[in-house]
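Removed: one protein chain of the complex. Kept in place: all other protein chains.
Moving on, here comes subunit A:
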Amino acid sequence: MLIKRPFDLTDNDVTDYALYQRRRDFLKTLGGIALIGASGFPLSATAKSAFSTDEAQTPFDDITTYNNFYEFGTDKSDPARYASMMKTSPWSVTVGGECAKPGKFALEDILKPHSKEERIYRLRCVEGWSMVIPWLGFPLADLLKRFEPTSKAKYVSFETLFDPEQMPGQKRNVLDWPYAEGLRMDEAMHPLSFIATGLYGKDLLNQNGAPLRLVVPWKYGFKSIKSIVKISFVEEQPDTSWGRSAPGEYGFYSNVNPEVDHPRWSQRKERRIGEFRKRETLMFNGYAEQVASLYSGMDLRKNY
């Protein structure tokens, strides 16, 4: 079946990457490399977000070659090497559970009503490294509301594609496939929670979770599930792949918390990719002002 792209804007139309690169080169010749990060150089056609950080952005090459996406292998260079095996068109997303409008939706229909905006977010991996990524996408809440979740929907769970032919890493039993993640409903509806379909003004590359992925910037990177094919509204806290693999290491919340260590990685500091010295890790990855209230009254050592 041939599914045509919609007639309206594609991600590439938002800002042509070549143009973006030319701007970068122009700035570089002015000796203004630092300016790009400092100014968060706005993309012409996308809305600026108040949630964006103005910190220096991680280079595109680093964001697209240093990835944890075990569906393509456990080495960080594996996803960039093998992710082209995944076909992202046609793509559909199955929505189910406690909602008024479940169904199986073509990607085009999922994306169509949303106008894209840029969000420059910090991303903190549980392994102790971090990046600053200019995502392109739309708020998760806007998407979820369209399916009209009922009052029984206390959590939302997500699944990644399961197809070992397209995702060779799934031939090995390193995690419970398909990759599963979840959020509490209020977390999912938080304005910071984001669905990304691109970065640096380009369509998302497969290794970064094409065609659409979650971004939850105050949680460790593995919460931000990639290549989503299933969304379910559920009453009970859903299982997650990492939670099943090592419940003592990967809690459901997985909020960035410098006070709660992982057995293998101290969480007090992090290495921003591209920087030499480590920096202090901030509570909720620096988004405490926006999200801390979601967890008031909770013991974050128990609910890690």
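Criterion: contacts are C-beta pairs under 8 Å (C-beta built on N, C-alpha and C of every residue); 3 or more make two chains touch, one makes a residue touch a chain; residues count from 1.
By definition in this document, contacts and distances are computed from a predicted model.
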(request) Among "Protein-methionine-sulfoxide reductase heme-binding subunit MsrQ", "Flagellar basal-body rod protein FlgG", "RNA polymerase subunit sigma-24" or "Cytochrome c oxidase subunit 1", go ahead and choose the protein name stored in UniProt for the chain not displayed. (result) "Protein-methionine-sulfoxide reductase heme-binding subunit MsrQ"
(request) Using the definition of touch stated at the top, determine which of A:Ala106, A:Ala141 or A:Val174 touches the missing chain. (result) A:Val174
(request) Touching the absent chain in the whole complex: find that residue among A:His114, A:Arg146, A:Arg184 or A:Arg271. (result) A:Arg271
(request) State which residues belonging to subunit A touch the missing partner chain. (result) 61-62, 65-66, 70, 74, 76-77, 129, 174-175, 245-246, 249, 261, 263-264, 266, 268-269, 271, 273-274, 276-278
